[in-house]
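For this depiction, one protein chain was excluded, whereas all remaining protein chains were kept in their positions.
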Amino acid sequence: MTMLPTEFADLEPFAPKWCLPSEPGRYAMRLSSSMDEMYEFYEAIHPRAAAAISHLERFDLYGLPEDATNLLHLLYSMIMVSFPVEAWGQPRVPDTGSASFDCFTEPAP
Amino acid sequence: MARFPKPPEGSWTEHYPALGTGPVSYEDSTSPEFYERERRAIFKRTWLNVGRVEELPRSGSYFTKEIAAANASVVVVRGKDGEVRAFHNICRHRGNKLVWNDYPLEETRGTCRQFQCKYHGWRYDLEGALNFVQQESEFFDLDKDAYGLLPVHCDVWAGFIFVNFAPEAEQPLTEFLGPMVTDLEGYPFDEMTARFGYRTNIAANWKLFMDAFQEFYHAPVLHAKQSPQKYSAMAQQAGFEAPHYRIEGPHRLVSTSGVRFWEMDSELVKPMEITTRSGLFGPWDEVDLGEMPKGVNPAHCDPWGLDSFQVFPNFVILLWSQGWYLTYHYWPTSHHTHVFEGNVYFLPATNARERIAQEMAAVTFKEFALQDANTLEATQMGIESGYVDRFLLNDQEVLCRHLHKEVADWIAAYESVPEVPRP
Amino acid sequence: MTRLLPAQFADLEPYAQTWCRRTEAERWAVRAASSMQELADFYDAAFPRLEAAIEYCDEHPLDALPDDVGRLVELVHSVVMVSMAVEIFGQPKTVDSADAVLHRVREPRP
Partner (left out) sequence: MTQWPKPPEGSWTEHYPALGTGTVCFDDSVSPEFYELEREAIFKRAWLNVGRVEDLPRIGSCFTKEITIANASVILVRGADDEVRAFHNICRHRGNRLVWSDDPHQETGGVYRQFTCKYHGWRYDLQGACTFVQQEDEFFDLDKSSCGLAPVHCDIWNGFIFVNLDARPRQGLREFLGPMITGLDGYPFEKMTEHYDFVAENNSNWKLFADAFQEYYHVPSLHPQQVPPAVRDPGAGFTCAHFQCDGPHRLVSTAGTRRWALPEECMYPIERVTRSGLVGPWETPDVGALPDGVNPGKVDPWGISNFQVFPNLEILVYAGWYILYRYWPTSPRSHRFEATLGFHPARTVRQRVEHEVASVVFKEFALQDAGMLGGTQAALETGVLHEFPLSDQEILVRHFHKVVADWVGAYRREGIGAVG
């Protein structure tokens, strides 16, 4: 069973883990992932991001087919892991040992 | 060496001579006794923003708000007549908390036709009137009209819902807000309904966290790693200067100049910013919000970055030049803890590309807020130790100076009134 | 796998590992940590066998129950625990109990 549009079958291995509909889910997944896992995901998806965004742009945002919604969620996860990968070199924001900032509402999709 | 002109007095701080230029004490942020005075003089006495009208989309929509600093829980509801009202969240029968879900000490929201107490089933309509008493005939001379929910003063400006716990509000809401804030009227807050909401408990005094977001002196240092090394180095070298500060009554404003990331060398921005065309300052592609009211970018900075309006006591509206805005709320829960809420608002995205740019801006916002929050707990510990009790503030921190002075002034004004019975 | 319950109740064996619990505190904790689906599965399997189980156990004196019968009593106690969630509340946790706790600190055995 595939989750993503066929054009993005190459990203399918990452879909079960990273197609996450909510920010708390994506943030928790980032914190519980190793840097290797996130590098691997980032390296795979980042070169495909422009094509993915162009693909999604063809649809009405509020009537996305399921596979497109999954792809959008995958892009959200790409943004989420870009901070550990591009800025921090670690899953958690440095020097934020005791801080949290919980997202309780976000637009859908 | 100033990059932007300063007022004729030579500095922003001296432009407001009541502020002085000497070192300040943060005892107001460590003393339990001072916190009690703040509660009485400020949080039980002034207008407090509790949300926006879009959170109450139809009649029967409600939310509750726990305001520990005013020792209050309120339920805010849109009545059958479309009016927004606020009530103390207490059943008149045995004093039970009326509206809650799962946990009585946590906030809740929803839509209902009436409020029903879980304890004995008393019911109140959306306008607060008591309309059902279980086994009414068992009571003695019960006048239902006299047992409606206790109202809290409530008013709405530009879609922002404010409450006031004073027996009589000393000023109407718009008079309290003053022209610097009310000149924002006309900004399309009502259209910007795509919202990311965040909340956290912070182990620091509420004023200290406000301070962190009302000066940008810290930004090049604390947030250096957020940007590529080359950009950070340049930013740190340059330091930070805001082109404009303004103080009006108890409220404050800082404007900053803009950064045109999209015109920069790609070594100066992160790959994900290029991919999503978005980042800390928001989506790079301009959205059309129509003509801006005169309160926006009042000093006509060009390029303009943002305006941060600090609405006394604990509410911030931050407008970005890229067509989105933030609100912050700082809700004290003790002298050294508070609940911080941050909301990020955009026009609803019209396609996936816009939505992804918003996601990037919201995620970046959280990364920054986490750094600030953690630093603050370290600040609280440092000043609570009490070994150092005088601290310097530079001209870029003029708004911090004003907040602490304003708080002290409100307490002094309140306590100078001869002792009369107070609630 | 070793048999935990009397042979006549082999059909409940799949639930024994999870639900044969000596104390109320343990039964409460398992209920709280289970999904409604898990609770309903156990209830649907064990509730129709409750009458027979009680009758079977009562062929032995209460103070000298063989090990497997003692475990069957524990399983019956668990059906009682789970019935509250399944029959009454429709969720594992007591409705409107918020953050309240109530610890059973002494109880008869078995």
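Just so it is clear, A, B and C label the chains in written order, and each chain counts residues from 1 on its own.
One rule holds in what follows: a residue touches a chain if its C-beta (ideal position, glycine included) is under 8 Å from a C-beta of that chain, and two chains touch if they have at least 3 such contacts.
Computed from a prediction, not measured in an experiment: that's the story for all the values here.
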item	value
Among the chains presented, those that the missing one touches	B, C
Residue among B:N71, B:S334 or B:T350 that touches the chain left out of view	B:N71
Sole residue of B:H15, B:R40, B:K118 or B:R277 that reaches the chain not shown, by the stated touch rule	B:K118
Of B:G60, B:P104, B:G186 or B:P348, the one touching the omitted chain in the full complex	B:P104
Selected residue (touches chain absent from view) among C:A10, C:A29 or C:V95	C:V95
Residues of chain C (touch criterion as defined above) contacting the omitted chain	24, 47, 50-51, 54, 57-58, 60, 62, 65, 73, 76-77, 79-81, 83-84, 87-89, 94-108, 110
Contact set of chain B toward the excluded chain (per top definition)	71-73, 88-98, 100, 104-105, 116-121, 134-135, 138-142, 147, 150, 423
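Heads up, the rule we're going with is that only the chains that are shown with their structure count from here on.
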item	value
Euclidean distance of C-alpha centroids - chain A vs chain B, Å	30
Separation of mean Cα positions, chain C and chain A [Å, integer]	43
Whole-Å gap between the CA centroids of chain B and chain C	51
Residue numbers on chain C that touch chain B, as the complex places them	96, 98-99
Residue ranges of chain B in contact with chain A within the complex	194-203, 225-227, 270-272, 275-276, 340, 342, 346, 348-356, 358-360, 362-364, 366-367, 369-371, 373-375, 377
In the complex with chain C, residue positions of chain B that touch it	102-105, 118
